[in-house]
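With one protein chain held back, the other chains of the complex are shown just where they sit.
Chains: A and B, in written order; residue numbering restarts at 1 for each.
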């Protein structure tokens, strides 16, 4: 058993940019030389999130539309009244989606559905550089 | 320390079928013979999700009602325009709930509240066969 730490660096294009990081995470697992275990992907930061989706253009539009129902851009946020950075909705969306995702692997490969990809969602209102952590535990 | 992989096979009855998998996951932990650690339950697939709930008939109705507020069935999805499978809302709900749940265990037993069960939620619009992975890490 061992722990191996991988990193995935991204440049996002701004709000609702959704990036497929499946290959990056799979590469980190491969490089760890561990055969069986779990990979926890984590975003240090409070305006981005991780989940899985069928990565195709339609859903890249539909997911942000649903987040707009939960935390609309054009409503009043106490966060924005205090900090004037216009990203209150980004923080709320990130807290609800969550900063962490744990995916099992076997034979050195992530166990995912055929139409299931690991995604990072930029929720902040501007382009950002993101350094995700991939903490891999296994044998 | 070791990693043991369990599987839970389910047949779901269609959209919003919510299945209590607590005993299945508990059995996988027991069979692993590990005493203390974590169990990560994961659904390979992009139209199902895992979480916990008090498993009683009222909430099995109330949770889908809330998901209908976030991603209504009867609205337009870009996913459906492209793929014509009528499950755009299923994908969006699955991404928001998430495909993964990690539960600690001690003395070979899952640590859960008395009124807290582990559930798989079928979000797709038809009955499906689901093979959940239970990745157990511990000592």
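Just so we're on the same page, a residue touches a chain if its C-beta (ideal position, glycine included) is under 8 Å from a C-beta of that chain, and two chains touch if they have at least 3 such contacts.
Because the structure is a prediction, the values reported are computed rather than measured.
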Residue of B:7, B:36 or B:81 touching the missing chain in the full complex: B:36
Contacting the left-out chain in the complete assembly, out of A:45, A:64, A:86 or A:108: A:45
Selected from A:26, A:88 or A:104 as touching the chain missing from the view: A:88
Missing-partner contacts on subunit B, residue numbers: 1, 36-38, 51-54, 56-59, 61-63, 65-67, 69-70, 96-98, 101-104, 106, 111-113, 115-116, 119, 137-139
Touching residues on subunit A - with respect to the absent chain: 1-3, 5, 40, 42-46, 69-71, 77-83, 88, 91-92, 94-96, 98-100, 102, 133, 135, 137
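Rule of thumb we're sticking to: only the chains that are shown with their structure count from here on.
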Chain centre separation in whole Å, for subunit B relative to subunit A (CA means): 19
